[in-house]
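With one protein chain withheld, the remaining protein chains of the complex are depicted in position.
Now for chain A:
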Amino acid sequence: MRQKEWKLIITFHTTSDAIAFEKACKETGRSGRMIPVPRELSAGCGLAWCTVPADRADMETFLKECSIECEDMAELLY
């Protein structure tokens, strides 16, 4: 297994929200990728956006710009 690093993980209410956010991030050249929701955040399944912790402020603003409400945003070793 790879060495874990601190990441900023954002979870969403629906798959559509997650995909809409991924699309918006890609269109605006933001870094990050989709991952399965880590179990620390949710015991269910689903998609999460994974990026570096330094992006937190930008992510918070950008989510509002996209009118997407995230379910959770947390920094984790991933």
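We adopt the following convention: a residue touches a chain if its C-beta (ideal position, glycine included) is under 8 Å from a C-beta of that chain, and two chains touch if they have at least 3 such contacts; residues count from 1.
The rule we apply is simple: contacts and distances are computed from a predicted model.
Choosing from "3-oxoacyl-ACP synthase", "Sulfur carrier protein", "Energy-coupling factor transporter transmembrane protein EcfT" or "cysteine desulfurase", the protein name stored in UniProt for the chain missing from the display reads "cysteine desulfurase". Interface residues of chain A with the unshown chain, by the touch rule above, are 13-20, 22-23, 34-36, 42-48.
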